[in-house]
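Only a single protein chain was left out; the remaining protein chains are all shown in position.
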Amino acid sequence: MNDLSQALAAATHLVVSADANLLVIVSRSLQVSFAAVLIAAAIGLPAGAILATTRIPGRQAVVALLNALMGLPPVVVGLLVYLLLSRAGPLGELGLLFTPTAMIIAQAVLITPIVAALSRQVIEDAWREYEEQLRSLGAGTMAAAITLLWDTRFALATVVLAGFGRAAAEVGAVMIVGGNIDGVTRVMTTAIALETSKGDLPLALALGIVLVAIILSVNLLAHWVKLIAQRHYG
Amino acid sequence: MLKNISFKNIYLCLFLLIVMSAQAQDKFITVASTTSTEQSGLFKHLLPMFEKKSGIQVRVVALGTGQALDMARRGDADVVFVHDKDAEEKFLADGFGVRRFEVMYNDFVLVGPKSDAARIAGSKDIIAAYKKLADAKTPFTSRGDKSGTHAAEIRLWKAANVDPQSGKGSWYRETGSGMGPTLNTASAMNAYAFTDRGTWLAFKNRGELVIVVEGDQRLFNQYGVMLVNPAKHAHVKKELGQAFIDWLVSAEGQQTIASYKIGSDQLFFSNAKK
Partner (left out) sequence: MLPLKLEALGFAAGGREIIKSITCEIHSGTRTVILGPNGAGKSVLMRLCHGLLQPTAGLVTWMQEGAIRRVRRQAMVFQRPVMLRRSAMGNVIYALKLAGIAAEESRLRAEDVLEAVGLANVATRPARVLSGGEQQRLALARAWALGPEVLFLDEPTANLDPNATRDIESIISAIHASGTKIIMTTHSLGQARRLGDEILFLSDGQLVERASVEIFFRQPQSLEAIAFLRGELP
């Protein structure tokens, strides 16, 4: 197809010429999604570990809720964060709307449940194997949770990457709270949406190809590291 | 032991990262504007000149006029730069704006497929063309998003004494999205569409679409700019925002607007009152 070959040529050109605009957009994308995934991991991993190792009442309800939240529509998250951060909203004072920070918050809200729910699954499986041994050694809930986080680190890396992929590929929420401001809050996905709007489909597709390539290479790299590590540590 | 340290480090890095990204650049304003100004490429031409001169970064959030005014009402913008005089005057009357400055105009055009099923190509009478469109029931894509362009389109239907809502579900199709997506839809369906000339000129995915009606005085499209009222929203950057407005209507700003061209076509005609 003509559009496709044009897009491929445009994508190649963008990358080869290290287009300055593209670099700004890509680095902003990575910066925002990386920060969001850090926050999501900092909250989601311990939450997943604690949910997996404790037997508090209401736990099943929390687990079900988390699983449901994995499917949060980005637009709804964007709207909620928008209303929260808008000058007319409760956190308006901070003046965070239409900043990268707002986008980080929205993406973090979106993917924290994903990281928490998936890591709970991973850690609970490990807990089944480890429980008697750890309790025999006198590990309390906290110590057990930390041990399991460390021992499932390779599987959890995949979980965190899934969160990263979702964050980086998301457009609805960041469009609303970021505003797609050129040079400030324009990321790969909102740039793609904009170029599509302008009818410049080859350029939009070229950006899409770059985005997919980035997500793919991050995942491949992580997969490779994981393989090596797993071979080493068993 | 190693584990504890690395956990602490992670949280520390996280904290720093958030603090760093939260540090806003101090000299900037947020402008709520329309997709037509953004997508036509005008801002890309205009803003670097102003930013170089004033040192003020202009952050444009491009929405439909209706949404842009709503955003300013909530206090999320310092300046609005839109094109729907009635809505702008209501905004002023409600006390959300300080004063409205006319900046420039462009015009709307009616685009449609080359085959021209409604047989209106070349007409200079937009009202007559609208009547024929309704009679022929040829597909028409509307923004349907409360934007300035949408408001202008509605006014013309009214003047032509047609209720397009009656054609909903058959020939009249609201996309509920920006100008670009609406043109993409029109191009894919070979439908007629009402668009501002700037977006049309910058639009690349035209397919079979061409301009069918242009040049009617009633297709005139005025842009206005307003500072959001600091009395309503105390955090509005009054001086910086006003500096931007002052520059837009200054001789230099006006000339910069007039000098923006796509190919040989001038997109916007500056007309600020002296």
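Going by the order they are written in, the chains are A and B; count residues from 1 in each one.
Rule of thumb we're sticking to: contacts are C-beta pairs under 8 Å (C-beta built on N, C-alpha and C of every residue); 3 or more make two chains touch, one makes a residue touch a chain.
Treat the numbers as computed from the prediction; the structure is a model and nothing was measured.
In terms of the touch definition stated at the top, the absent chain reaches A within the entire complex.
In the complete complex, the residue from A:H13, A:R135 or A:H223 that touches the missing chain is A:R135.
Contact between subunit A and the unshown chain involves residues 129-130, 132-139, 143, 147, 150-151, 153, 232-234.
Rule of thumb we're sticking to: only the chains that are shown with their structure count from here on.
Note: centroid distance subunit A to subunit B, computed from Cα atoms, is 32 Å. Within the complex formed with subunit B, the subunit A residues making contact are 31, 35, 38-39, 41-42, 86-89, 92, 95-101, 104, 146, 150, 179-182, 184-185, 194, 196-201.
Only residues 3, 7, 10-11, 13-14, 17-18, 21-22, 24, 30, 35, 38-39, 43-44, 57, 59-62, 74-76, 177-181, 183-184, 187, 202-206, 233, 235 of subunit B touch subunit A when the two sit together in their complex.
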